[in-house]
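In what follows, a structure is listed as structure tokens, so that the remarks can point back to it.
Apart from one protein chain that is not included, each protein chain of the complex appears where it belongs.
Note that the chains take the letters A, B and C in the order they are written out, and that residue 1 is the start of every chain.
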Amino acid sequence: MVLHGNELRDKVLEKYSAKVYRNRKQHVLSIDPEASNEITANVRTIPGIITQRGCCYAGCKGVVLGPMSDNAIIVHGPIGCSFYTWGTRRHKQVETDRHGEHADCYVEYCFSTDMQEPNIVFGGEKKLKKAIEECMAIYKPKMLSICSTCPVGLIGDDIHAIAKWAREEYPGLMCIAFSCEGYKGVTQSAGHHIASNQIIRFIVGTGDHKPQKKFSVNILGEYNIGGDGWEIERILNRCGIEVVSAMTGTSCYRDMKNAHLADLNLVQCHRSINYVADMMKDKYGMDWIKVNFIGVNATKKSIRAIGAYFNDPELSARIEEVIADEENTIADEMEYYKSKLKGKTAAIYVGGSRSHHYQLLLQDLGMSTVLAGYEFAHRDDYEGRRVIPDIKVDADSKNIENLKIEADENLYNPDRITPEHRAELEANEDIDLNDYQGMYPDMEEGSIIADDLNHFETEEFLKALKPDVFFSGIKDKFVVQKAGMLSRQIHSYDYQGPYTCFQGAARFGHDLVMGLYVPAWSFIKAPWKNQATLVGKLGGEV
Amino acid sequence: MVLHGNELRDKVLEKYSAKVYRNRKQHVLSIDPEASNEITANVRTIPGIITQRGCCYAGCKGVVLGPMSDNAIIVHGPIGCSFYTWGTRRHKQVETDRHGEHADCYVEYCFSTDMQEPNIVFGGEKKLKKAIEECMAIYKPKMLSICSTCPVGLIGDDIHAIAKWAREEYPGLMCIAFSCEGYKGVTQSAGHHIASNQIIRFIVGTGDHKPQKKFSVNILGEYNIGGDGWEIERILNRCGIEVVSAMTGTSCYRDMKNAHLADLNLVQCHRSINYVADMMKDKYGMDWIKVNFIGVNATKKSIRAIGAYFNDPELSARIEEVIADEENTIADEMEYYKSKLKGKTAAIYVGGSRSHHYQLLLQDLGMSTVLAGYEFAHRDDYEGRRVIPDIKVDADSKNIENLKIEADENLYNPDRITPEHRAELEANEDIDLNDYQGMYPDMEEGSIIADDLNHFETEEFLKALKPDVFFSGIKDKFVVQKAGMLSRQIHSYDYQGPYTCFQGAARFGHDLVMGLYVPAWSFIKAPWKNQATLVGKLGGEV
Amino acid sequence: MLNYTPKEMVEREALVINPCKTCQPVGALYAALGVHGCLPHSHGSQGCVAFHRMYLTRHFKDPIQASSSSFTEGASVFGGGSNLKTAVKNIFDLYDPDIVAVHTTCLSETIGDDLNALLIDITPTLSEGKYIVHANTPSYFGSHIHGFFNMVNGFMKYLSVSTGTSNGKLALFPGWLNPGDYRELKRLMTQMNVPFIMLPDTDGTVDTPTTGEYTMYEKGGTTIEEIKSLGDCKSSLGIGLTISAPSVGFLDKKCKVKGDTIPYPIGIDATDAFILKLQEFSAEEVPASVENQRGHLVDMMVDTHQYTYEKKVAIYGDPDFVIGMMALCLELGMIPKYCITGTPSLTFEQEGKSLLEKYGVKEECKVQAATQLNTTTDLFLLHQWIKNDAVDLLIGGTHGKHIARAEDIPLVRAGFDVIDRYCHSYFPVVGYEGAMRMVEKITNALMDYQDSHCEEKDVEMVM
Partner (left out) sequence: MLNYTPKEMVEREALVINPCKTCQPVGALYAALGVHGCLPHSHGSQGCVAFHRMYLTRHFKDPIQASSSSFTEGASVFGGGSNLKTAVKNIFDLYDPDIVAVHTTCLSETIGDDLNALLIDITPTLSEGKYIVHANTPSYFGSHIHGFFNMVNGFMKYLSVSTGTSNGKLALFPGWLNPGDYRELKRLMTQMNVPFIMLPDTDGTVDTPTTGEYTMYEKGGTTIEEIKSLGDCKSSLGIGLTISAPSVGFLDKKCKVKGDTIPYPIGIDATDAFILKLQEFSAEEVPASVENQRGHLVDMMVDTHQYTYEKKVAIYGDPDFVIGMMALCLELGMIPKYCITGTPSLTFEQEGKSLLEKYGVKEECKVQAATQLNTTTDLFLLHQWIKNDAVDLLIGGTHGKHIARAEDIPLVRAGFDVIDRYCHSYFPVVGYEGAMRMVEKITNALMDYQDSHCEEKDVEMVM
């Protein structure tokens, strides 16, 4: 009997001990339009359960700060944490020039204070200061970050005081400390918040380079994996829209300083970044809209929403031209990929927004998603922002600072569009102005949602649901492929990409067809495993 | 008992059957200043004896014609012979411009008519013509050679008529046929003659580009293995001497046409090329001197002889400056190599002059030569030109054409130096004017000379003489190295070089030290082969 | 590429840039993967094990499973004991390993969790035939190499016993190698007729065949019974002076099994030494098959020498690996111009200097290990050296690739980690077979470079 929906959920979870079962059943559900579909998210993983989650440090240093090209990040702690985030998660970066100012690119460098036992026993502040001096002597960076790892918080090194010292010691240096010890919070999400808070506190609003084009935006929560962000910029530029800064994919300290001068924030990712959009709205009066550049239709919808926001006929016309041209370029390819992919199913388990976004791209390709889950989401990422007021903040999260934001006395400007136009936008169902409705609305009845999907559940759900492909990360990829099922890393794109916008969609289609149709799969079973053959021959021979 | 000299010779040869013994004892001798030391050379190898010799085709196409950069050589015959000479024997070449004329470089191309059975049965002329048409259509070469291989001579294709046809069909094309079937003569030497004859007949004397420098020479018998010729040219150019043409290493059809306009011929190789020097002396009145650019002292002697020939104080002064400078550059290196090589011994078996020339370079490095032999020499190459009148021409050689040369009515010029100066030169013992004294004078008493040294003798002599290194070709290299003795290919320089002149001598010293001192040799014997160790342990253990 | 690395040497004592090591726990995790039916467990925040699994998966392209105590801020303050207890219960409930191998992290070490005490509590709660062991692996001491041997010793500490009856076997501590290497070591021991117990052994656990079936505990790995029986071995042999000497010492101390440590059998001389040790154990003739392969290797070395002779090479990575490659390169007539490891090692520099002396290397070569006092022996330093005096070849893991591209130097990938190539972990670098493979790789790298970088007139058809 093929189970599905909550029956399947129950069947899988019943193998747990009672205690674990009680926990996990709040994280796993089947979409039921009749029910509340309330999910538990952003709570601690049960010890011993093989989770794919990372830590606060990974979210802060690895995700948010890592991509900033001109940001020299010294990891204060023993060597490992710095080593593992070396080279970033394929947040592509490169040195750039803008406003006559050069931004170096340090992503090939891994900096650590490599704390040793005496530093743990007697404190590491002295070593950190020395490390900063050495870094300044060699690189003379304009921004220097200090990220602390687990022992630092425990032994009490005051990295914020050291950052302050450095700012004074090196005039012109933006030195910022991030207390992102791995044990904080329950996932990477805590790190995103810690990083974003400091960016808002120290960086945004300190520049004065006005955008040069009539329309300008920031792209929030786009990390330029495999060049995704560059592709989005290419499309927006074609439309005549300037990207002031990304946060943080394609960006750098130099540009992020001017982010408050853009007209509009586009929010590509979820919780940890729409929180930033909220802060910028409060502080600078900027609106934000939820966008998604993954998928052809999603991209079209997003660009048109931007057009609608700016409400400029010329811009809207140009947007339509760009859409027509880009779609035309990929039309034949997409048709071919669709013909190869139609009717196939997928499961997706990734950190944040991609578990939602890729469903739309898969739809473009004629595929459906039978299971989706987030690694470090909050309830609103599943259910939409309307549930935010109801979310209980537990002990693990309450120590993650929430900034108190007030309107900036000089820079606050809520009148970027007219109140009438804002009212129109709010009424427009195709535009999520300052809002996000979560993953649920795009999912079919009976499909499985699993928050913090662990190894055991992955194996069991995939055995039951038999999707054609499992999108996930490197830690579960090979488990799945050993079992004969394609798994593509949607964290790192398996070192391909970009997958955004039109051409990215086609590239994704290509890579998916490749993965599913590569001949290797047909050789998994040795031909002599067909026992009948052997017996037949044995019968004949002996 | 360690044998040497003729005792050793007899000991080695006595393993032969009587018939073979009678033959081989005429080819192998030990230098005895009291004896005539007459050797038999340039006669057929006994069937079944594993010789290292090649054939007439190899000498004509492989050695003489192969290096000419702008010469498109179509090998007329089945595919093999063309395939095996593809890419030349490391006669380095490159396209060049001179006198405003470009010379293409075809050495990366291998052209064959690839005769098939019907062409053997019904004749291959039609296919050859077609091949020439195809070659002309693609490459438009200025010179096109046709080289025939064994079956062509037997079936009677008239390649000379076809060459004539091509010269008429393609105005401006120098098309020359070479009847160099492999069975002609007894070694490559026959091919050298056949090639050289045609060069004298068709090419030399047809150009009119006068040398631009005051002093000019041709270098005959220098084939630019590993860039040897380029290094000689570099040195001569430093001295202010122009090289009009090499024959044939660094040269090309374009330059060879003007060879008769040079002042002097330098002869680097032996028999098959001093024959060319003789023809040019008869036809154009040019003197030649025997030179040797292998070895520091040999090079100095050779350049000084050139200076003496030209008898110009400014030139002689420049020559001394160049010698001093070049020697200075390599002094430290040579000293080091000498310290590593002093007292070591060598055996040399190569095609032509190198078996002699390299002895001088080895002397520079403190080494001596215990055995030397030529693969395709004539008696005079061992004994000196004075024996030429006594050489009997046997049936195998008498069909190799000897050109009848007469003085060219327009171009003959014997007065390049004064009769007085010629008399001085002839009296000068350091200068071999129009003469070569053979290998013997440079060899020590008791050292072994072996003409057409074969596999059996190689093994036996090396076992007995135990030289530190055997210089030879690729066919015997690995035989020798399996037995734990260094062997360096002096045909191809083991893909290194150049070894000429001063820097080349140092490079040779380097490569020899490398070969002798590389740690690999110390690992030939497995440590457990020291049986005592094992027995001792066994005794202790069991 | 690495555009901000200056040629001018800079003094550093605090800032490590582009390290040549990582932390202890991942070494412990890898060692535990070499035990059959074992689930490694990281006692710390869940980020650690996420990183370690990622790191090892990138290298092996194979599933790497491990669990975590999933510390939160509370556990970090009040101690992780209850997390561990919960974890162990859940692990045996859900994943049913035969054994759980716990290692600590800088987090649990800093708060001072007493694993010995915790395991005394936990062990009685396990079902019959189930085991739990631990190793202390503070990230702020040593490197992943220390984590590895600490975990090997952890297994022995809990399991190995001396019954008084010899099992007649050799206890082999092979150090940190790829599964292809472990296979080759076993093949050589089998050919030499030496009965053995090898700890650990990831052949069959991190290079599992793709068959359409996934199982959490694959066929490979040292069994618990074998680990127990280590105490009854006739003698022990450690390979890798830095990584295996502590285990030889531990087994001697605990079970009075005497042993010796030799360098990794990389290159001909070190492989000879390994074979001689095996022969000493078996007291039998070396079989023709081994001798024949050795002869093939010598043949290759003689034949290729001119492409390697005096070529300068920089080697970086784990101490025993670097020493092994250094020996192999010296045997090929190369000059190991710069040899570094980020792992503090008491023997590394002396081993390296002895090799340089043995081969009479005149050129000044740098052989440098990090120390506890100054850990800045890293790839930034190596790059600076190279900028000042270049080399012809790099040998090491993926993290040197930016140097390779920046300076246009060929890189032969070997050692740990190789995260930008595939297939490598299936093939050995140890033994004659491994040396043959390395000779091919090294000569091909140098010859490819010559072919692509020389002038057109110097392109050789025959080489």
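The rule is simple: a residue touches a chain if its C-beta (ideal position, glycine included) is under 8 Å from a C-beta of that chain, and two chains touch if they have at least 3 such contacts.
If you're wondering where the values come from, they're calculated on a predicted model, not measured in any experiment.
Participant: Please identify which residue in C:Met300, C:Val322 or C:Leu393 touches the non-displayed chain.
Facilitator: In the full complex, the listed residue that touches the missing chain is C:Met300.
Participant: Would you indicate which residue among C:Glu225, C:Asp260, C:Glu363 or C:Glu440 is in contact with the undisplayed chain?
Facilitator: C:Glu440
Participant: Given that one chain is not shown, which residue among B:Arg9, B:His91 or B:Lys184 touches it?
Facilitator: Looking across B:Arg9, B:His91 or B:Lys184, the contact with the absent chain belongs to B:Lys184.
Participant: Can you list, in ascending order, the chain C residues touching the missing chain?
Facilitator: 1, 58, 61-62, 207-211, 291-296, 298-300, 302-304, 307, 398-399, 401-402, 405, 419-424, 426-427, 436, 439-440, 443-444, 447, 451-452, 456, 459-463
Participant: Contact with the hidden chain only, please: which chain A residues?
Facilitator: Given the touch definition above, chain A has residues 86-87, 90, 92-94, 478, 481-482, 492, 494-496, 511, 514-515, 517-521, 523-524, 526-528, 534, 537-538, 541-542 touching the missing chain.
Participant: What is the set of chain B residues that contact the non-displayed chain in the whole complex?
Facilitator: 15-17, 20, 44-58, 74, 77-84, 86, 95, 104-106, 108-117, 119-120, 127-128, 130-135, 137-139, 149-151, 153-155, 181-186, 395-396, 399, 455-456, 459, 473-484, 524-525
As a convention for this text, only the chains that are shown with their structure count from here on.
Participant: Starting from the mean Cα coordinates of chain A and chain C, work out the distance between those two points in Å.
Facilitator: Comparing mean C-alpha positions, chain C is 34 Å from chain A.
Participant: At least two partner chains per residue is the criterion; list those residues in chain C.
Facilitator: Residue numbers touching two or more other chains: none in chain C.
Participant: Which residues of chain B are in contact with two or more other chains?
Facilitator: Touching at least two other chains: none.
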